[in-house]
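The block underneath contains the structure these notes are about, expressed in structure tokens.
For this depiction, one protein chain was excluded, whereas all remaining protein chains were kept in their positions.
Going by the order they are written in, the chains are A and B; count residues from 1 in each one.
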Amino acid sequence: MWFGGDYNPEQWPEKVREEDVDLMLRAGVNLVTVGVFSWGLLEPREGEYRFEWLDRTMDRLGEAGIGVALATPTASPPPWFTLAYPDAMPVTADGTRLTHGSRDTYDVCAPAYREASARIARALAERYAGHPALRMWHVHNEYGSWSHSDHTARAFRDWLRRHHHDLGRLNEAWTTAFWSQHYSEWEQILPPRATQYLPNPAHVLDFRRFLSDEMLDHFLDQRDVLREVRPDVPVTTNLAFGDWVPVDPWRWAEHLDLVAVDDYPSLTGQGGAEQTAFAADLARSWAARVPGGGRPWLLMEQAAGVTYTGELTRPKSPGETVRHSLAHVARGSRGAMFFQWRASRGGAEQWHSGMVPHAGPDSRIFREVCELGSLLPRVAEASEAEVVADAAVTWDPESWWALGSPSLPSRSVDYLESVRQVHRVLWRSGRTVDFVRPDRELPRVPLLVVPALYLLSDAAAERLARYTEGGGTLVVTYLSGLADPSGTVRTGGYPGALRDLLGVRVEEMYPMFAGETVGMDLGMVREEVTTWSEHVHLAGAEAVARYAGGPLDGFPAVTRRRYGAGEAWYVSARLSDRGLGRVVSEAAGTGPFPEDGLDVVRRVGPDGAWVFVTNHDDRPRRIDPARLGLGPDAVDLLSGASAKGLNLPGGGVAVLRGHPVTG
Amino acid sequence: MWFGGDYNPEQWPEKVREEDVDLMLRAGVNLVTVGVFSWGLLEPREGEYRFEWLDRTMDRLGEAGIGVALATPTASPPPWFTLAYPDAMPVTADGTRLTHGSRDTYDVCAPAYREASARIARALAERYAGHPALRMWHVHNEYGSWSHSDHTARAFRDWLRRHHHDLGRLNEAWTTAFWSQHYSEWEQILPPRATQYLPNPAHVLDFRRFLSDEMLDHFLDQRDVLREVRPDVPVTTNLAFGDWVPVDPWRWAEHLDLVAVDDYPSLTGQGGAEQTAFAADLARSWAARVPGGGRPWLLMEQAAGVTYTGELTRPKSPGETVRHSLAHVARGSRGAMFFQWRASRGGAEQWHSGMVPHAGPDSRIFREVCELGSLLPRVAEASEAEVVADAAVTWDPESWWALGSPSLPSRSVDYLESVRQVHRVLWRSGRTVDFVRPDRELPRVPLLVVPALYLLSDAAAERLARYTEGGGTLVVTYLSGLADPSGTVRTGGYPGALRDLLGVRVEEMYPMFAGETVGMDLGMVREEVTTWSEHVHLAGAEAVARYAGGPLDGFPAVTRRRYGAGEAWYVSARLSDRGLGRVVSEAAGTGPFPEDGLDVVRRVGPDGAWVFVTNHDDRPRRIDPARLGLGPDAVDLLSGASAKGLNLPGGGVAVLRGHPVTG
Partner (left out) sequence: MWFGGDYNPEQWPEKVREEDVDLMLRAGVNLVTVGVFSWGLLEPREGEYRFEWLDRTMDRLGEAGIGVALATPTASPPPWFTLAYPDAMPVTADGTRLTHGSRDTYDVCAPAYREASARIARALAERYAGHPALRMWHVHNEYGSWSHSDHTARAFRDWLRRHHHDLGRLNEAWTTAFWSQHYSEWEQILPPRATQYLPNPAHVLDFRRFLSDEMLDHFLDQRDVLREVRPDVPVTTNLAFGDWVPVDPWRWAEHLDLVAVDDYPSLTGQGGAEQTAFAADLARSWAARVPGGGRPWLLMEQAAGVTYTGELTRPKSPGETVRHSLAHVARGSRGAMFFQWRASRGGAEQWHSGMVPHAGPDSRIFREVCELGSLLPRVAEASEAEVVADAAVTWDPESWWALGSPSLPSRSVDYLESVRQVHRVLWRSGRTVDFVRPDRELPRVPLLVVPALYLLSDAAAERLARYTEGGGTLVVTYLSGLADPSGTVRTGGYPGALRDLLGVRVEEMYPMFAGETVGMDLGMVREEVTTWSEHVHLAGAEAVARYAGGPLDGFPAVTRRRYGAGEAWYVSARLSDRGLGRVVSEAAGTGPFPEDGLDVVRRVGPDGAWVFVTNHDDRPRRIDPARLGLGPDAVDLLSGASAKGLNLPGGGVAVLRGHPVTG
């Protein structure tokens, strides 16, 4: 179990650095990430290296038995780089050339930047490959910087040639016949720069795909250098998550030794717990693509003690830092890391938190950090055991990007929220979710929910049909299947590629105004639809629920169709959490879900079973190992107590180890 | 009666194109606009033309008896144009040079663009001038693109020389003594580019005038080419409407054979009906300036089946597409055209509607299109008959532009809404409105309303006085007459040029805060004033209503003055629709208006009279031909039924033909 955080001793005087190691040992820290933003100090002038301070840092940590995830510092070239290579600075869509003064200011397509990156990576690799403290290579930081420069244009065209091969096919895929965008030479293609009016959505979509691949190339340059010098040390990079991030983690995971993620929930309380589970389930699912199996992943960054809400920075409640960390571990993280060890005094993030806050070690935050450090070793035994998922949800970054277009029937379309809602509903009903992308095999779980899967290839649609045919329960929501992978709308009635499988034909979409609602009869409860509705015709399916009132009064809203040994459901409207939960439970045949406030994650390995239980309620709750699928001899690894009759206090966590029993 | 829409076969495979002609015939389509955005396919490389696909399209349509409005494609130069002529790309006020990737990306002042435009227009003219399917030339599309480039600067200076002649007069007209803006050479004048603080409003106003004229020049280049090659085919262009559009339709109409307009209401229901009548009344009024008389105009674009609200795309109610189309025809449109024939699968407008929607012909939208196609021929006989207006309203794009300045006494000033409100109130009271601009003769109707006519020349003010003197009822609202045509404030008391005519002197303006109200006694009803009030002194007028409460308590709010044989009213405050309606009715001497939910448009020709009646209410309404000014033998052209005792259902339309009787 890795435990620690980003460590930036270069910001502090020697006295503080000495205290650091003592405090790390007190807290149980065993891994720190060093050097993420140290390029300026490591190479203060081009080709002139200063490794002494890093030598001392590595040595001191190594002597204390603390491992190092050594970072290549390429996420932030130093000021000299701007002056030496002005053409390697990023350019915004409207032509503004950015300069240093923050971080991440580079053009990933610029040859000078690519060369400088590989050079500093090699210098680090050669110096520290054999250092005893070295545990892991950490390439770059939170890939996700855009540029629209001429370098980018050239690289984009190369990518397009590789992917479309023929200019005619590109013109077809992008529908360039519309608005006179026909390209007669490759050279005419540019990144989506400032233009007069709405951009071409297929152009924008391919640009985001290209950016992901181009940044991956930059990563691979470094990975290959590091592997060449020291083949046995794992290489990773910490993936960020946001709508501005043009990275496709499914594809990146295929090239990583370990999926590392940063997780900064924006909500406090129950919302934060849901966001944490969401991020951890995503990370574990991406990690399924890491070569070699075993789903290795690690929570590389989180905030100690606080939540960043966008509006303000809010202290977490007592115990929340521990709960969030264990929620990640429960879902497969190989530990819990933080940004950063010590809260900075200066710089743009001087008000971000640290494991050692501004107030110093005599603080709630540091005490909770120490507590967490003492708990992690107790649950380490579960780290190879597999997480048992009982539902799957599709997650597709390309559909997310496509649904970011300004040209959709409604501005309220929100892919991420659609996926989050499905995950939330399943999480609250006690299910553990695997995310999948239907570009390969589909999961073996009995329930698969497909929210807003806008882009869908014929092959993927066929795979969904086979899943259902084989006995799976498929629940598809509105905005799915509308377009092919180029973003071209499938005509003849929505939802395009899924019309036959679902047995419906949608004639028109009825997006709803902010504040507008329309009723829906959903068994005994009356549901209020918001944001989205559709004019649905049955074509093989039966209506499970119908619109009540409004322009679609009486038309089907939720449908079901037997399909082979399974069932295919369609939800044509945006429902409330409660309404969607009811539909999903009905589809899954489990009746209304319990919402008992317990987060339960089961893990099974060759030598036993572990169940992570978190009580998100305020009230204590009695745990019955049998109902959690464990024999009566189960024990709680955190408290050491017998699991039998365990009374979990509000906010409490238990990790039960036992033998699996089938109820 | 023209019926059809934009047709872009180049986006579709041959199989779909074959189906297109069949479906067009089924729907009764007799005109399609072809080639609007086809430059990229017609001239894929500079000087290299590909007309084959267009030949086939024209032939196929011609063989089916479907006419073609052949467009010059100059609204969207192809990608090769950007690379060949980078200096012909538009430049924003802050210096960003735009590039292709959308549409409308050109600098209308760039010589290369002007030449390329004339060249492709001539190539089309020469190839298709004699084609039997050709009915109309459709130049460009929705003129309204801005640039602030050096080409623009040069052309702007040329325009200024022609309009101000002398630099001293320009300095005077622009008050350049303020803020040290004195120009000592013409070369010092630039377009309104990014500057430190507030721009000079006179500078900005002249720039918008210039843009209108410059785009008109671009139009005339092409018109002249087309006329030269084929003098007998009418030339038009579709005018867009929005505050970003620097086009003065009054001036453009003088150069068109037919006024064509695009109309996309942003409201649904009753609001959409009002917006439709507003747009149609504007178009008919502009068309009064088309040389040759007869007010020829055509609704060139509307959306089939949906409303774009800004927030979302909303299906229209059943029958609404037909109602909106007939509301245009009632007001003089020579038919009803749509954008576009078939909803696109790709491109930035892939989610815009079509006469054939994504769902295909088995759809409500296509069925309504067919219904409309069957109704239009029945009302064609009215198309030469004149629309009978019973009120006039001033509409002045230059005042609109001037009131877009950021330097006014209130940010809530909204010219368009002021005009819309007056039109709305008159429309609801059953009146048909002509729009006028007081730069020439004034109308002969008994009621003229002048909302927010900020810019007013001495001559125009004099014309308003003569109208009133001659017996007209003039109702002027706040924000009128304040400035001369340069935008220079007329001193000595507001409303400047109209002080004497109205018999008032306004000392100070009292704009009101959002949410603030002040009372006004208006006969028996108490009115709540919002947004605007004024400190009015009587100077010949009498007070009709006074402010009640607030800082103007007891001061006149609405005034009336006998003037010759007529009356001049002044409304110094922003009233509610109900309040303004009451004032207008009082001024017109007609008492409170009925608001019976009927939209009635009367047309009179040499051989009869026609009355278009639309029931905007939900409830059916009995029609009495006598009260509509028709004899008892009137018949409804749509249903074929006798007009006598006709019961028009909610949402229903009737077109009664009969002989005019004077009630």
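Quick note on the criterion: contacts are C-beta pairs under 8 Å (C-beta built on N, C-alpha and C of every residue); 3 or more make two chains touch, one makes a residue touch a chain.
Bear in mind the structure is a predicted one, so any value in this text is a computation, not a measurement.
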Candidates A:25, A:98 or A:220 - the one touching the absent chain: A:98
Identified contact with the non-displayed chain, of A:5, A:77, A:265 or A:373: A:77
Contact partner of the left-out chain, one of B:108, B:121, B:136 or B:202: B:202
On chain B, residues whose C-beta touches the chain left out of the figure: 94-95, 174-185, 187-190, 192-203, 407-412, 486-494, 505-514, 535, 551
On chain A, residues whose C-beta touches the chain left out of the figure: 8, 10-11, 37-41, 44-45, 73, 76-80, 82-83, 90, 92, 96-105, 145, 305, 309, 311-315, 317, 343-351, 357-360, 363-365
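One rule holds in what follows: only the chains that are shown with their structure count from here on.
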Chain A and chain B, separation of their C-alpha mean positions in angstrom: 49
